[in-house]
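Here is the structure we will look at.
For this depiction, one protein chain was excluded, whereas all remaining protein chains were kept in their positions.
On to chain A.
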């Protein structure tokens, strides 16, 4: 609270960034410990969580006041005009402080209290049980077992305690392999395909920098391939682009030359050891040792494959470019498409999707196991493993299954949520929309396969909202060890039970789980199947969206159908009862009259019909009619 100097400013204007009318809403701005709240003259509230704020900008003073532009991580952009510069300055400074916390303990999740007792909270955390999930996949079994090697996080700090490895891989092999892999992230099981007995495994890059090899690592890979009784060949997918690895090899040669040159210098001049050049050399040598890929000559039965997903820095600037283009006022169609093209965003999305399809095909067509890695094995690897599993297994396309998938491939395997989402005031170079890309890939799948998913778009948007909100504990921290140290399960709540409680909002009314055709999804990745995800990147720009929602109306109809069917059954059984009671079998007037008033369900369902015509809820953006003033014609 010490950061808040002004808690309330009146006569603040809120501008719509896509409306031309320059018609602003006037209202009052409140600053609380957790939220920025704007209440306009129609009593409509706009809540902005401090943690959602990505940047605050104070623009040059104008005649009407001092403009304050706030960009949020959920792609909301608000443009306030505060009448007095002093107030604006206070709010600006407060928001700068409040939006960037230095300690985990200051995040919203640690103060958020949804009025649940401890046992309810604990039950919430137990909702997703990964051991149960591995059991569902069919492990442990004769080829795969639970390893206790990382029980105390001794081998790998960023992995979970429970890891599944080939039964024939002994502990020394695991330990040896982990020493050869960046950050100790040795190959482990991510998904097991019961029918094909093939596995999706994940790891980080080998430290084969100066063409070193590691026999234990080679053994572990062999063990994985042997754990597949059908196909001894396995794929090693390096999700990085080949050209980048090759250019890296070139720099490595340069480094070699520098080392030779500098060593001779060191030889000549002792002092140089302390110099900057020495430090730089070390960094370079470390980096050199930290990069590499498996040499096919050293590993038997592997097929090596690059799939070309760019790194977190490329992705970050790609999204930045995309948002810049989209934020332009009066954007022309041509500028939009050339901006979309030059941002490269859809190209990257396609690359992730293509990689997942490659993985799926390896398993379904060749019956081969696949080992996926990138550099550290927590970004691109998570994308490819999780998306691949989603294509392979319809369970992950259900609401609960999707939660399990995120828990497994993202949270437990150490996707660095806190760094990638910038939860704390830390290195901005670590921020990257890797998880957003995953959600976007899933959205593209829901577009191509409208009946294959139990959940709808609102579910994806809601999850996206909460990876940044810091309201729940699930996405805090960068790995399981860190989460345990933060005692998140004792001090914060899990998001999943809250989503499940609201399940109705997230259901896809067209979902047809029984249709066999969608067992394994085979998406078509021809370029024109990729579209700009307006509902994500413009989710708060009301005027850009369809004014009526098909989803909500179908959802309501569907629900109404179910209710009416129940009513009919109910009434029929009542009629039957009465018939049975009355031996003469004649329904008297009194009886039916007694049925009808007694049937409140019938009444409510009829009212319900009226409701379907009304706007349903804000999240689904149902606006009957629209306003020409919102648009630029």
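One rule holds in what follows: contacts are C-beta pairs under 8 Å (C-beta built on N, C-alpha and C of every residue); 3 or more make two chains touch, one makes a residue touch a chain; residues count from 1.
In this section, contacts and distances are computed from a predicted model.
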item: Options "F-box/LRR-repeat protein 3-like", "Beta-hexosaminidase", "N-acetylglucosamine-6-phosphate deacetylase" or "Myotubularin phosphatase domain-containing protein": UniProt name of the undisplayed chain; value: "Myotubularin phosphatase domain-containing protein"
item: Residue among A:168, A:314, A:520 or A:564 that touches the chain left out of view; value: A:564
item: Selected from A:119, A:527 or A:580 as touching the chain missing from the view; value: A:527
item: Chain not shown: contacting residue from A:126, A:338, A:503 or A:577; value: A:338
item: Residues of chain A in contact with the chain not shown; value: 18, 326, 331-338, 340-341, 344, 346-347, 350, 448-452, 509-510, 512, 515, 517, 524, 526-532, 534, 538, 543-550, 553-554, 557-558, 560-561, 564-565, 567-568, 571-572, 575, 586-589, 592, 596, 602, 609, 613, 624-628, 630-633
